[in-house]
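Below is one structure. I have some questions about it.
Removed from the display is one protein chain of the complex; every other protein chain stays in position.
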Amino acid sequence: MEKKKTTIILFSGDYDKAMAAYIIANGAAAYDHEVVIFHTFWGLNALRKDENIEVKKTFMEKMLGKMMPRGADKMGLSKMHFAGMGPKMIKDVMKKHNAMTLPQLIDMAQEQDVKLIACTMTMDLLGLRQEELLEKIEYAGVAAYLADAEDGNVNLFI
Amino acid sequence: MEKKKTTIILFSGDYDKAMAAYIIANGAAAYDHEVVIFHTFWGLNALRKDENIEVKKTFMEKMLGKMMPRGADKMGLSKMHFAGMGPKMIKDVMKKHNAMTLPQLIDMAQEQDVKLIACTMTMDLLGLRQEELLEKIEYAGVAAYLADAEDGNVNLFI
Partner (left out) sequence: MEKKKTTIILFSGDYDKAMAAYIIANGAAAYDHEVVIFHTFWGLNALRKDENIEVKKTFMEKMLGKMMPRGADKMGLSKMHFAGMGPKMIKDVMKKHNAMTLPQLIDMAQEQDVKLIACTMTMDLLGLRQEELLEKIEYAGVAAYLADAEDGNVNLFI
């Protein structure tokens, strides 16, 4: 029997939306689905390393790089951001419940062989380089996404 | 012939997005689809009763409970919120057009046997108790969602 397949486009750069994406992805992988997360636009920030990586950039690319959160842990909430108090509260609550943080969910996804793809077109636009992103990421464009999604059982845009 | 199936993850706590979710759900039910709405994160607020229910909560859970809208009617807009003026305008326009409000759309969904599920993991995180949510809700986690969605014809994340 063919494996079921789940594909997720992670467009959002919000911590809570990225959490939802990775919880579904990890659930689907545990359920023996083949799983792909295609990170595009602000969703790429979830894949950034948290340290500053020295790469050659134009002035505009440097500015964009500074304006966007560097890695999953720095992302804000889609709701109740409250100048940063919201993310802190949610993270405290998560800690108390021993819930997995977003960086932990990303690690788990990689351990479960969820395919993490970075959208090369957006990387180009936003001036992000492969050196700035996590290891073991694949790089592809919308055609690759569609090839995966057209056979997907569950396809979501988050 | 097997029934077609529509599943919706309602992640958003915005009035307009929840309306879209319930309009699609009611349409699909009228179309004889089996329909499931899985409420997670801020989408859970659509299922809250509008009165204050006395339940034992930690300080943090009480604060979160107060910060989030109590029920569908209190939710804000994703766009043009304008400090509350936007929702009022949209509701006035809807009234003039005899359009159904969100609470009416939720009632209709329940009458049409749309399965309304509350995500237990998020309830736990946000400190929401079953007594605080509408009657005739089911409680489940991501595995239940995936079991529904992997056979779905239309699966949406809203």
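Letters A and B mark the chains as written, and numbering starts fresh at 1 in each.
Assume a contact is a pair of C-beta atoms (placed from the backbone, for glycine too) under 8 Å apart; a residue touches a chain by one contact, two chains touch by 3 or more.
What you see is a predicted model, and the numbers here were worked out from it, not measured in a lab.
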Residue ranges of chain B at the interface with the undisplayed chain: 4, 6, 16-17, 20, 23-24, 27-28, 30-31, 33, 78-80, 89-90, 92-94, 96-97, 99, 153-158
Hidden partner interface residues of chain A, rising order: 9, 11-13, 40-42, 60, 63-64, 67-68, 121, 124-127, 142-143, 145-146, 149-152, 155-157
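To be clear about the criterion, only the chains that are shown with their structure count from here on.
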Distance between the centres, which are taken as Cα means, of chain B and chain A, whole angstrom: 25
